[in-house]
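Comments concern the structure below.
Missing here: one protein chain of the complex. Every other protein chain is in place.
Moving on to subunit A:
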């Protein structure tokens, strides 16, 4: 039999690679799509203020393994009531190392976290340093 191709329609699909080196891909139980805990839109979708998914509205992976659209988590960490904590588990939120999609967001989030530290903390640190000084 001789086959002749007249037209070819390539179809591509993509999704964020949220698996770090030490974190093998998990089977999704329940068949429900994973959604951002803040806006409840799929990881591969966009935050409410963006139109196009992908590089315009990236996903980030937390150290605590909770993932968010970078715009969503940024907005949350920017509120005074967030206190720099992950909305899901209330651990201090930081980006997981060794995950490719986090790399270009590191600077952006680091700035925010310094900003989001609870106000009393720096005073306490000063106090501790003074005490150390006295002991010496």
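FYI, a residue touches a chain if its C-beta (ideal position, glycine included) is under 8 Å from a C-beta of that chain, and two chains touch if they have at least 3 such contacts; residues count from 1.
Keep this in mind: contacts and distances are computed from a predicted model.
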Absent chain [UniProt protein name; select from "Exoribonuclease phosphorolytic domain-containing protein", "RNA polymerase II transcription factor B subunit 2", "Origin recognition complex subunit 2" or "LALA0S01e07756g1_1"]: "LALA0S01e07756g1_1"
Candidates A:18, A:41 or A:61 - the one touching the absent chain: A:41
Even though one chain is not shown, subunit A touches it at residues 37-41, 48, 75-76, 79, 81, 85, 87-88, 90
